[in-house]
Structure formats: C-alpha cells, structure tokens
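Let me begin by presenting the structure, written as structure tokens, before commenting on it.
With one protein chain removed, the remaining protein chains of the complex are shown where they sit.
Entry: chain A
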C-alpha cells in the first residue's frame, strides 16, 4: 500500500508547489518558465537554457491581426510554416535575490521567442523571471544553481589529456621521421 501512497503524495506535492510558484501579483502567471536542464538541476558548466513553451490557445485575435502579412505571404502558409505564437514578455531578468531587488542581467525578449540560452555564469544561486513592457512579472521564478566542477578533478583530467597528447605527438614525430629514413 505504502508504495502506491508515497508516489501519489509526492505527485500532489509537486503539483501544488508548481501552482504556488506560478503566481504573478496574486493571479495565475500567463507564462510558465522552466529550466530546460531540469528543475533543481545543478549546472556544472555555467551554461543553461530557459524555456517557456507555446500555448496555442492563448493566442488572441488581436495578436493574430498584429502579425499581419508584411512579406506578401499568405497567412495560411505562414501559419503552417512558422512558430509565431506571441506572448506578453519583453524582458528576462536575472538576479541573485529572489525578490529581484538587484538585477544583474536584463535581457530583451522577442514576442515570439520561446527559449533562451545563457552562458558564462560563475558559482552561485540565480533567479530568473519574465517581465512585460510595464515591468510586471508575467512568469513564475526559476531558480538556477551554478556549481562548477571541482578544480582537483579538472586538473587531473586536464593533465591526463596533456600527457596523452604529448605522447601521441612524440610518437608520431619519431615514427614519421623513422619512416622517412627507411624510405
């Protein structure tokens, strides 16, 4: 019995925490921001991806009219070929504080953009959130933990690579030289 109850309990817990974390000013956030590498995944190379998947049903008729037909292509063909659903976010802010009192990165987001790849971050805990043109939050907050590989492991692997490389170069130089002599 326990083996059925525990997963159900964990599922409900995850579901409820997801809902609680996606509130924007007391209402449901229109965009659900996620860490592509996986929730609570520790990032070891300072590079991570954030995604906010398309929800076709949120596309309003007003937005459809705005998309227009500027290139002279039929809207039917265009909608078949393009992933152009629009969203209200204009900026992705990143901060080391959960309340975003000090923003370290404020990145412009295109209205059809659905993912972003971020890079070069040092060790630490970062928070990311999408905002609209009025600086109102339009997504949940995502926590990203950056923890680079330990330098002991890195030096061990680096020096192993360097040694093997020197052996290979040495071997090839000596062998090619000897091969020439034989010829």
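In this text, a residue touches a chain if its C-beta (ideal position, glycine included) is under 8 Å from a C-beta of that chain, and two chains touch if they have at least 3 such contacts; residues count from 1.
The rule we apply is simple: contacts and distances are computed from a predicted model.
Participant: So one subunit is absent here. Using its UniProt record, which name fits best from "Sodium:solute symporter family protein", "Nitrogenase molybdenum-iron protein, alpha and beta chains", "Xanthine dehydrogenase family protein subunit M" or "Branched-chain amino acid ABC transporter permease"?
Facilitator: "Sodium:solute symporter family protein"
Participant: Among the options A:28, A:113 or A:136, which residue touches the chain absent from this view?
Facilitator: The one listed residue touching the chain not shown is A:113.
Participant: Can you name the residues of chain A that touch the chain not displayed here?
Facilitator: Per the touch rule, chain A residues meeting the hidden chain are 44-47, 49, 71-73, 77-78, 81-84, 104-105, 107-108, 110, 112-122, 148-151, 153-155, 157-158, 160-162, 164-165, 167-169, 171-172, 175-176, 179.
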